[in-house]
Structures are given as C-alpha cells and as structure tokens.
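Here is the structure we will look at.
One protein chain omitted, others in place.
A, B and C label the chains in the order they appear, each numbered from 1.
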C-alpha cells in the first residue's frame, strides 16, 4: 500500500537482496573468545559478515556490545533453526541478543500536533527510500497534516487531545498501535505529555525530538529560554522517552549557530531545521538496529 | 619588549597604519536620524568609515547599537577635540559611547592554573600577530607555564592560591593589574573562584572559559557529568565573569561531536581543543571592540 | 492564489508591515562622505534604517558597496519622488543603485528535471513563509513533480526537452517567463544546458545548484569523480549562471563529511541534502536583495 520509492540508485551498496540480510545484536559481560565464538557461529550458518561494530565499556570487567550485519543465502528458511542453535551459545556467554531480518521491515507510527516540519522530513526520507520502514499510520491531534499524509497512501487518524482526556486518547492510540503491529512510535513534535502507563508499555520504542540541546533547557519553551540566556548556539535532541521528562537515553543531538540578531521567531525557524534532521537520523538508526540502550545511555553503531 | 611578530602578510586588509584607525561604539534609544548624525560627524572629522555594523533590539522603541571603524589622517592629534565635540551629539541622542584607537593596544593579563592549553593558544595567536594586544603578564598558581611564557619575553608571576588565602592572592593580583595598567583579564582555565569584590572591580573586563555548553553543566566537573548523561556533543563557553557562577554574558560557544566510545579522559581531550579556540575568539573580539554587553547578553559585531 | 502560510510566528523580527519596508543597494568608487550622504538622504525621506551592511574592496581607491534596509511610513506613495531625488545624489558619487520594496515580492520560476529534492526544499521553505516570493510556475522536462506542485496551487508546465529541440524549449520557457513577469529563474537540478542566448537574456537572474564543491569537479558526474578521487568531504555550490560552464559567481557552498564506506549512491544521497540547503539559502539571499555581483564574485550581506 505504501508508495515507497526504491529506485536502484537508492539501494545502499551491497543491499541488493534484503531477504538474505540479517543483523545480530549482542550484549554480554566482556571476556575472551566472544568474537571468535560469534564469527564461528555465523560462518557455520553460511553467513558472510558485511559489517561489524563492537564496543567494550571497560576492557577490565566491562560489558561487551557487538552489532553484526551479514548476508546468508536462504536466511528466512534457516531462521528458526539458527535462532534455536544460538540460544545455547548465548547461554554460555550470558548474552542478551536480538536477531533482525532485512525482509521484516519495522512498522512505524508517527504522532504529530500542528507543526509539520519533523513529520515532513520523515515522509521525505521515507519516500526517497532512505527510511527502511512501513509507516503504519500518522495520528494527529490536529487535522493539518491529513492531506499530505493521505496523498502518500498512508492512513491518517485525527485524535483530538488535551490533558483531561489523556487516557481515552491513549486507549485509541494503543488500539491503533496493536491493530497495525507497530514496532516504533515517533513523536514528531507531538506536544502532548504521555502517561506513565503508556510509556511503560513501549520501552525504548518511543522516540522523541526535544527542541533544545539537552540537558540545557529541559521542559517547556526552550527557544524562549535560549533567547533570554543569550546562547550563541541552539540545538535539538532526539531521545527515547522514559518517565523522567527529557531525561531518557539520548540518541542524537545537533546544533546551529545563532547570534544577537535572532529573536525567538528566528530561533524557532533555525531550530526547525535542526529538529527535523536530528529526528530523522535517530529514527533511521533505530530502524537499522544500530542502537543499543545501556543504562541511561545509547551505544550507536554507525 | 613583547616579541610580537607582525609580518606584512599578517596585517589584516587595510590596516596598514593603525595610528589612523579608530573605532566608535554607541548604544542609545532607537529613533530616526542616528546613523545620519554619526556619519555626518565622522565625515566632518575627515574620517572614512571602513566597517559599520548596527543592531536594533526592536524597531519599535528598542535600543540601537552601532560599531563604526574608521580611518582618519592625524587621528591622535584630533582625538581630544573630536571626543569633546562628540559629547554634545551624544547628549542629544542620549548615547552611551566609547572611542577606541588603533595606536592604543589593550593590555592583557592572563591567569592560569596547571593546564596550559588555553594559555598556549592565546600565546600562539598573539605571536602570529592575530591578537592585537600587549600581554602585560601571566600569573599562575602553579609554576608549569613559566618557561614557555618567559621565553616569549612576557613576565610570569607565580602566585600560589587556595581558598583560605583568596583575599591575599587577589590583593597581589590587583596590585599587578594596576601596576601594568591592564585592560582585560583572561581566565585561561584558572581554577580558582574569584571574590565578589574582585569581580566588581572589573565589570565586563574578566573573560572566562567554561568547559561546557552553558547553561548545561553549570559548575564543577562538567565533563564527568556530560559523560554520565550520555550527550552526543560536548562544548565550551566563553563569558564575562559576574558574581552569578557561570551565568555571565556569553560571548562565544562551540561544540564537537563525541560518541559512546569516549570516556571522560577522551571528553577532556576533545574539550581542550574546543576550549582553546572558543576562548581565543572571545578574547580577540573583546580586543577589537566588537562586543557590547546589554543586560545579560552580548552583541558581537563580527 | 498561492497558498503561502505567513503565520505571525514566521514573520521575521520587525517586519510586520512589509509595505513600509524598503532596501537600497549601492555600488560606487570609495571616498569620504558616502555613508553620511546616504543616511542623510534617508533621514530626510522620513526613513528609519533597520539594517546596514557595507564593504569596501580596498580602503585605498577601491569600490564601496552598501545595503540599507529601512522602514518608511507611506513608502509606496513617496517612492517615485524619492527615486527621482536620489538620482542626483547618485550622479554626484557615480553610484550604481537599486531600490527594492517589501510590498513588491519577486516572482520566481523553478526549472526541474526528474530529481525533486531541491524543488521540494524550496516549496517547503516557501510554504513555511521563509522564501519571500511568489512562485509563478514550475517547469519540468519530466512529469514527476506535477502532483506536488499543483497541490500547492502553483502552475506546473511539462516541457519535454533534449538537446535537439533546445531553442524551441527555451522559446516556450521565455514566453512563460514574460507572461508571468518572472524576476528570477531557479535551476533546481535542471539537467539541461541553456543556450548562450537564453543566459544572456537574464544576467545574474538564473541561479543554479551544482553538485560539487566548485571549482573541484566542474562538469558532469561530479559524485562519480569524487568517489574515484577518494575525497573525504563532498559539497555543493550555488552560483549565478553565465556562459562559462560552472564558472559563474558563487553565491553559497557547503559540504558534508564522507568516508571510504560511501559508494557513489551514498554520496548522491548525502549530496542531495547539501544541494537542497545550499540552493535554498542562495535563493533566499537573492530574494532579500542581499547579493551584489562584482566581477565574477558575489558580495553577500547576511
């Protein structure tokens, strides 16, 4: 249904057959032999490692993280056996792990309010074939974005919201999320606060864009506060949503230079262009399984 | 005495005769006719305007700021008469103003502790002819920098400091500042807190470098706190010192990208290169009379 | 007809009444008294200078450039008399000059081929109220962009093109340009070469985006050549079109970092995001009369 354009030029190098492409993310106590065991395992499955990134929080007694991207002929047929076999290896090294498959595109829901810039950037990236996802639906507490969204063949749901009907709104949202088997929820400048219950249902699955360089200007009206403080740079921060306001694990941040001539309206305008690119990068890395959350931080394997 | 190298190549365009170069900074209530009055005044003095930058905080009833850089044959002879004559114009428009002269280089004192990187950058810029100042002296509460400083013909004073002898230390510093007719005091990672009395003596004349992107991580150990928060960018901020810790008017800020692999020691190393360039820019702009402080903000005419 | 959104928030500071806003651009031999004469003139017209930027190519015997932005009650009524009166001042100082008026938005034509990213960025900026222009029409040698363009209420003309029918195509384009009173023509990745006759008709009025950091990779297939050379940065350049291929006055350039993992398709993708922002900035500065062409260079008053 989605009118996603995947012109040959947009296929990243070497990803011509997504059905044979797999990813393995692993987190375990560091120790000798982990890379050897993992690469031996993949080799024995007939997989060729295309990309490998690892990180050790501390060479002495730290935690080890690895992301392996591989090609494997007939991957979807081998999948069940492979995952089962991996379990015993995982047990031996006390690994937490996750397999992801190129043929299983993640499903995304996008929540918006009135300002469309962050949504538009995501749609634009998606339409260019640069966001590997199916956009299940867009839900807005205003009608503004409907035309744009529906013209791309994506369902748009108008769910008016305010703090008095928060639970009712979230029930409707949750129903849609389940109906569409959504994997990731993107708050594209969605100006409503979520209840703790909603947030807890989707751990590390809700991505927000905050319009400041966190931890500066936590909370409301960051551009006004940036203006009043006279900062020379403004920023935006994309993070996973937790129940500590603007305190969730940071995925990506960026900034632009401003000066004394920029009033609040100018900061907002400049800020919009930062917000849209920061959010688009964060969502893309999530979709490509490049992010591991560790405590209140992210490891991002680029 | 200072071994400042001013090779012809380093002379910025059109500044071949600094004794004829003047600057006029003005701040007044906005209204019609100000630019006309100022440019007529300079024209009648025989001055040619080389550079002009202006800013109005609000076109309706705001404050007007202008910086004029001009060339004027025989400027130093005309100086007294010109300043006197300007007073009546200034009164008419309720102007605050300041004249500065290319032949009167500002005198700078630099305070350091152990880490020399910010000092070294200033010395390097100064030696290349890019910091238009006479460095009156460097004062350190450690001996580390003496060799480097004295090898350039600059006096170095070792003034051990700790919080118990703060007043005594500042008396010694003030004595040196007066003895050397110092115009601006640069805290190049000087890790001591100054007393309110000292700060009040030198309003908008003490420039500090703080090792974070303010207002994030105000106070001590910003790199440790940045590491713990998992930020993806770290920064540095140069500001005028006031008696609100790290709350003075911001002159310049910059940032660098970091990632999950960077431990605190890495952040400090990356941070050093941000700190040194941010402080050098701020000091340079101050020396070139490019900064007007307005409330708790700066207008920087670049 | 144009569905341009100018929400109050998007009005840049102090531009609440565009009908009273004027701009004056001047170029003349440098000499004393020019700023005084200009500011006196504007003061006598009842104008208040809001923004002023000047530049002298050489303080000794160079060329002087100034851009003045001013507010003037009843500007459109005074306009003819003011311009006439200015002529004698202009003659005295041998000035070339141009007045522009906030109430006269420039009319833009956009030419595209298949790739829509540069067009989309312009439409997006325009729709946000950040491009002060009326988009007269979009002309494409392919049909791809029609839906998007017409949904915004902008006429779209499909003019198939190839080198054999170049003159015929340009006749059609010229006819549309005259019919719509177009002031500026933007080549938003329009992949056709223009004839010398067409280019000469619109001096400093055709803005192109070239997909390299000129003068590196002049001509065709710059991303392929950048890949083959192994550069670590790729760029884009917006310039006025002249009859020397990719040699016209440069308005704006920008770059992004790439590395050995980026194949040609990756460079193109990264490049698209550079191209769109570089072109949007160049067009905006042109529309705001911030650019003066001097020889083969631009003076851009930001």
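Operating definition for what follows: a contact is a pair of C-beta atoms (placed from the backbone, for glycine too) under 8 Å apart; a residue touches a chain by one contact, two chains touch by 3 or more.
Because the structure is a prediction, the values reported are computed rather than measured.
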Residue of C:102, C:116, C:249 or C:271 touching the missing chain in the full complex: C:249
Sites on subunit B contacted by the missing partner chain, in the whole complex: 9-13, 117, 120, 124, 128, 130, 147, 151, 261, 263, 265-266, 268-269, 272-273, 277
Residue ranges of subunit A at the interface with the undisplayed chain: 13-14, 30-33, 35-36, 38-40, 42-43, 46-54, 56, 58-60, 71
Touch list for subunit C against the chain that is not drawn: 55, 213-217, 229-233, 235, 249-255, 259-261, 296-300, 302
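We adopt the following convention: only the chains that are shown with their structure count from here on.
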Most central chain, judged by mean C-alpha position against the global CA mean: C
Where subunit A and subunit B are represented by their mean Cα positions, the distance between them in whole Å: 43
Computed distance of Cα centres, subunit C from subunit A, in Å: 37
Shared-contact residues (touching 2 or more other chains) in subunit B: none
